[in-house]
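Here the complex is missing a single protein chain, while all its other protein chains stay put.
Labels for the chains are A, B and C, by order of writing; each one numbers its residues from 1.
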Amino acid sequence: LETVPTIKKLRAYAERIRVAELEKCLSKMGDDISKKTRRAVDDLSRGIVNKLLHGPMQHLRCDGSDSRTLSETLENMHALNRMFSLET
Amino acid sequence: LETVPTIKKLRAYAERIRVAELEKCLSKMGDDISKKTRRAVDDLSRGIVNKLLHGPMQHLRCDGSDSRTLSETLENMHALNRMFSLET
Amino acid sequence: PRKEELISQLKAGKNFLRNQDPEKAFVEFKSALELAQNLKDPIEEKKAARGLDELDIACPATLHKCMFDWSLTEPKLLNSGASLQRQGKLQEAIKYHSLVLALSKREGEESGNTEAYGAIADCYTELGDLEQAAKFYDKYIARLETD
Partner (left out) sequence: PRKEELISQLKAGKNFLRNQDPEKAFVEFKSALELAQNLKDPIEEKKAARGLDELDIACPATLHKCMFDWSLTEPKLLNSGASLQRQGKLQEAIKYHSLVLALSKREGEESGNTEAYGAIADCYTELGDLEQAAKFYDKYIARLETD
């Protein structure tokens, strides 16, 4: 359960990037895009983020049934905190 | 320098996801998209991947000037190897 | 008799709203609105629309106009939930995101569920209920690889 706040912060970190890049893309495409295109672009941005986060997220949620898994999960958490500057 | 192969593997991992999602998106959008749209969508996919990878990549390339940084960099590498199954 | 049906739907909607059951309230107000439009009864139509508006506090008042098109409704519900969450109205945000889960099941279009599970978990984390948060994050993570 110690890793839960890290999951939240990592989600927020990725979402900020996703929204910023999506807005840049939409402004390049102009106003006259179809609903279908809008949706495809949104799905693209979510698809990439979700699939990239899948591994790290999964490794933040190993149930601590044996001690090796628990300590590894905490190491993963520390590494993610460092690499994405999530502590602040 | 031990982390160099990890950088390569992580890049390849992310690129596979990017290309797969981009192809899904383009097939949804159909054949009649403009060069501008095609480019915007490509930039979107690269932008998200690059900005998400920036943190981890940077933390794989701390120069090992003091031992704390070096051991942290190696921990980051091990965590990334685990989380993205990069060892195989 | 249809007018009576309409009135009982409005009453039921209000009850569900009071008992914090937004999904059922949504269904009642939605069919009341349709019925009132069929009966060309502007007063009752306004009541049904007001019920939907109440349900959708933070949401643009146009929600009920497009609620029959799930591809439009879903992002609006997710946005409303996110905006409530930013305002610190966490319980209400959870209700909105749960509504997405409930309705998406009925609509057979579950692509927004990943986001809904994640957002609900975020709210529970902010509320300090890490057990519940972990439960919803697990559902979120399980969906990250699907489309």
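In the analysis below, contacts are C-beta pairs under 8 Å (C-beta built on N, C-alpha and C of every residue); 3 or more make two chains touch, one makes a residue touch a chain.
Being a predicted model, the structure only gives us computed values, none of them experimental.
Touch, as defined at the top, links the missing chain to these shown chains in the whole complex: B.
Hidden from this view is one chain, which touches subunit B at 1, 4-5, 7-8, 11-12, 35, 39, 43, 46-47, 50-51, 53-54, 57-58, 61.
Just so it is clear, only the chains that are shown with their structure count from here on.
As a whole-number value, the distance joining the C-alpha centres of subunit A and subunit C reads 25 Å.
Computed centre separation for the pair subunit B/subunit C is 36 angstrom, with centres defined by C-alpha atoms. Within subunit C, residues 147 each touch two or more of the remaining chains.
Across the assembly, subunit A contributes residues 39, 43, 47, 51, 58 that each touch 2 or more other chains.
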